[in-house]
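Heads up, one of the protein chains got dropped from this complex, but the rest are sitting where they should.
Order as written gives the chain letters A and B; numbering starts at 1 within each chain.
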Amino acid sequence: MPYAVETRDLTRVFAGKKKRRLRRKPTPNADENHLGPVTALDGVSLQIREGELFGLLGPNGAGKTTLIKILATLLLPTSGQALVAGHDVTKDPFPIRQRINMVSGGETSGYGLLTARENIWMFSQFYGVPSKVSKERIDELMHIFGLWDKRDAKVRMLSTGQRQKMNMIRGFVTDPDILFLDEPTLGLDVNAARVIREYVMNWVRGQSGKTVLLTSHYMAEADQMCDRIAIIDKGRILACDTPSNLKRMIRTETTFQLEVDTIPDTTSFMGLRGVKNFSHKNDISKNRSHLTFILEDEGPVAEILSSITSQGAKVHSLQKSETTLEDVFISMVGRGLD
Amino acid sequence: MNTFWRTFKVAAWLGWEMDSNWTEPWLFMVYSVVKPIAGAFILVLMYTVFAVIGNRQDPAAFSYMYVGNSFFIFVGSVLFGTFQVIQSDREWYQTIRYVYISPISYYVYIVGRAVSKVGVAAFAVAITLVFGVAFLGVEVHMTLDAVPLFVASMILGLAVLLAIGICLGGVSFLTAKHSHGLAEGIPGIFYVFCGVLFPLSILPPWGQAIGQAIPLTYWFDITRRLIAPTIGVDTTLAGYSHFTIMLLLVVSSVAFFGLSILIFKTGEYFARKAGKIDMTTSY
Partner (left out) sequence: MSASTARRTDLRYRIGLNLHAVVGRSYPRIIGANREPSWIFFEALLPLLGIAAYVFVYQAFGSRALDAIMTSTASAPWGICGDHACLDAAEQALERAKALANTNALIASVVLGGTMVAFWLNVLWSMASQLYWEKEIGNLQLYMMAPMNRMALLGGMAVGGMVMTSMRAVSTLVAGILVFGVVFQVADPLLLLAVFFTALVALYGLGMMFASLYLLWGREAWNLSALMEEPIFFSSGFYFPIGGLYNMPGGWGRAVAIIGAFVPATFGLDALRQLTLGRTAFGGTIWIFDVQTELYILLLMAVVFLILARYSLAYLETLAKREGKLTSRHQ
């Protein structure tokens, strides 16, 4: 099956350069005067299937934007190969450009004197979208993204969130096959971000042949949206799998916390199949017990509940704490997103 | 006062960095030398073609034009250097909001940013004059006793220019991105009416009246008198003594300084009222 995006041992090194100074000011550390080469991508090999919503997570400076720029034909790799829609980014950019678009978070592109609608229309013309078709798409997308009442507002009058919505519409108006979203919900309020996420997911899943590569700092967003996620740090892919598999890599257990009426006998719980560990705490003043079970999987839950109720105790609350993507990230990268 | 000085220093440093750090130092020096001479060469060749076609030389007129054009470098650089601060910070670098809301005098900030242009312009003027004297036969010589008056007139002339530039800056709070048009156009007024390239007597009477109302006319005249006293081209201002011209420069410096504050504050007020301080108008 052909891939929408495929990279093979992709590397990108940025050559450093000496700082220019008219006045030679001595610095204690001579290295500060010389910026050495920076390896932004180091042997990255990825395959993104057509129809996939693929996430790329990594801290600042990990190489996410560098990768996207190479795939968007804005940057050449130092070595390796990148194929988008089956075409080599180095040798054959034209057919790639017909099929892609890109939206970055915090974009300041556009012309202040034009209205939101005019800006989007202008960019659509660079893709040869007929005016009539472009205007219909723009109107529809403006309704969806909640920008309709700002359609005739000059771009310089739009708020940050409104501007980002305009950028998102620009990304979709050309009906690309592959869309690169580089932190698309940056600066958006909760509702607006949710609308965008839902639209992106429907856009990918509701049609055939649509692919999205998404970078984000919001773990929950990536977890919710992506079919698969790659974790990148210092230019290298550390892991690439579905969100659930990634979480399973870190921890195979499940933790349950229950609040029940005080139970006289808790020794029987350890003997239950699938219970790896168990702890409890009694709150005498409230006549409650707080029980924590670490289970291999969710299988023993019914038996535990049965054991509790057989002693005449009532279950007041049941909470399950799962491994999060953040846990996966921290575990692999060694630090949070900074 | 400390805040003003600190603002001025930092702004001057920033102006210098922006002017100079786009290339290697040696290339920047070459650029600083070539650009002013190239600018003067248009006039040199205009004169040359006139002389060749008419088979006639006029060294006095040539020197008059060359000296005036050399010092005009200050006008273009300083005016452009002041009013483009707002345009560039607003439209290109989009840093104006952060600088503007900081506890500094934005007026002083602009002056500081413009100071590097004054320095570069001074170098360019010197280079242009030296080139003219060395290779083009321009008649320039200044006696030692004229030096103090020359320095004083330079200071006053630059003060007037900075003040005019800030007036333009105040206006540019409210206008779209027209730096190049402003860069050419506003100095063009002075180019025509201030006796820079030709005597005021060439202009029609109303043009001469305008010229005599602009302080820079007197600045060019006294500069020429001090630097090239033997040119002898009628400047229509022969009736004014050195003292009168200096007095006119002092009065107009003070007047333009006051005007610059008024226009700057007014432009700033209306820009704030309309939300235009950090607008972008590129197209």
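Rule of thumb we're sticking to: a contact is a pair of C-beta atoms (placed from the backbone, for glycine too) under 8 Å apart; a residue touches a chain by one contact, two chains touch by 3 or more.
As the structure is a prediction and not an experimental result, all values here were calculated from the model.
When the whole complex is considered, the residue among A:Gln98, A:Gln224, A:Gln311 or A:Thr324 that touches the unshown chain is A:Gln98. When the omitted chain is restored, the residue from B:Ile53, B:Leu144 or B:Ala238 that touches it is B:Ile53. Residue B:Leu203 is the one among B:Leu203, B:Val254 or B:Ile277 that touches the chain not shown. Among B:Leu129, B:Ile186 or B:Ile214, the one in contact with the hidden chain is B:Ile186.
In the complete complex, the residue from A:Ser45, A:Gln125 or A:Asn202 that touches the missing chain is A:Gln125.
In the full complex, chain B touches the omitted chain through residues 22-23, 31, 34-35, 38-39, 41-50, 52-58, 61, 65, 91-93, 175-176, 178, 180-182, 184-186, 188-189, 191-192, 196-199, 202-203, 280-283.
Residues 2, 4, 12, 14-15, 50, 69, 72-76, 85-86, 94-95, 97-102, 107-111, 113-114, 118, 121-130, 170, 177, 208-209 of chain A touch the missing chain (whole complex, contact as defined above).
Assume only the chains that are shown with their structure count from here on.
Computed from the mean C-alpha positions, the centre of chain A lies at a distance of 54 Å from the centre of chain B. Interface residues of chain A, counted against chain B in their complex, comprise 20-22, 108, 111-114, 156.
Contact residues on chain B toward chain A in their complex (touch as defined above): 20-21, 23-25, 28, 94, 176, 279-283.
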